[in-house]
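Please read the structure below before turning to the comments.
Note that this complex is displayed minus one protein chain, with the remaining chains in position.
Presenting chain A:
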Amino acid sequence: MIEVNRQGEVWVFAEQHLGKVEDIAFELLGRARELADKLGVKVGAVIAGDSIKSVCEELIQYGADKVYAVENNLLEHYQTNSYTKVLCTLIEKHKPQIVLYGASPVGRDLAPRVASKMKAGLTADCTDLQIGNHEIKKTGEKHENLLLQIRPAFGGNIIATIINYDRWPQMATVREGVMPMPEPDAKRKGEVIDESVSLSAQDLPIEIIEQVRREKSVNLKASRIIVAGGAGVGSKENFRMIWDLANALGGVPAATRAAADLGYIGKDYQVGQTGTTVRPSLYIAIGLSGAIQHQAGMSESKKIIAVNNDPDAAIFDVAHYKVCGDLNEVVPQMIKAVKEKV
């Protein structure tokens, strides 16, 4: 357990795969930069792996002041125990006040293990992070400049802000895609610090027999226009309309969990609490009721058009344009209008 440290840096665990940094690390660096500036401290990125030197500069360009690099061929593949040892060793040595991880499969495997070892708090799947104060009502005790860890809970029905003020560091995992990707700045200066952590066979209890990595076939996060269909689209054949409208707009199709479960489209296209979080310029929601779990993944869209024949559908509560009508008539008309005008 490390002492409360209010001068410590804001750290980001920079997840990488075969020497390529994952987008989530850059997204985190963007927010870490803002948090650190508010606190008047530096941003540190921790990267571990085999041959990672070439990407350290990239982390600086995205906002890190210091990159703590642990290069070791035993770290080539992510493993819970070895990476936990790396993180815990560096946290104990440098005492950051905040450590952020992506809520990716790796981050969600690693962060709780580190938190348990450090006896620190950890908030999962945050959608926003801020710096703020907290007063304990009973005692009047005040804590200033804490990390406010904001996340949906109860299936997205509530938004909770979590803090921890009596154990350090303050740690959170953050959902992919909820924080805008910063622009890299090639002129930014920073420091790369080589760190070594001794590892033995004991730290690598898992044998990786085989692994297949499949790049997502669609990058919803990067799409400016998304056309999403729900179970109300009715069939896989009907879902063709969603593709057609997306194509006409130069956007990508997407779906609710229900539509993906029905096999209308692949799981990669799923938007929502259990899918991808998106923030496009335009989100067209077709034949979907707007369950809170779906809204959690798309409500940040700049403009939302909802097409549904049920005037009480919850999606209308968040839509900027409400089209209450039969999607089999409305969508072809939209395709026609777009093709004529664009």
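Everything that follows uses one rule, which is that contacts are C-beta pairs under 8 Å (C-beta built on N, C-alpha and C of every residue); 3 or more make two chains touch, one makes a residue touch a chain; residues count from 1.
Convention: contacts and distances are computed from a predicted model.
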Of the listed "Electron transfer flavoprotein small subunit", "Anti-sigma-W factor RsiW", "Branched-chain amino acid ABC transporter permease" or "Cytochrome c oxidase subunit 2", the name UniProt assigns to the chain that isn't shown is "Electron transfer flavoprotein small subunit"
Answer key for A:Val46, A:Ala64, A:Ile225 or A:Val278 versus the chain not shown reads A:Ile225
Which listed residue, A:Val10, A:Ile98, A:Met179 or A:Ile305, touches the chain dropped from view?
-> A:Ile305
Please pick, from A:Gln61, A:Thr161 or A:Asn238, the residue that touches the omitted chain in the full complex.
-> A:Thr161
Of A:Lys117, A:Arg188 or A:Arg240, the residue touching the omitted chain is A:Lys117
Against the chain that's been left off, what residues of chain A make contact? List them.
-> 80-81, 84, 104-105, 108-109, 111-113, 115-117, 119-125, 132, 134, 146, 148-149, 152-167, 205-216, 225, 249-250, 273, 281-282, 292-293, 295, 299, 302-305, 316-326, 329-330, 333-334, 336-338, 341-342
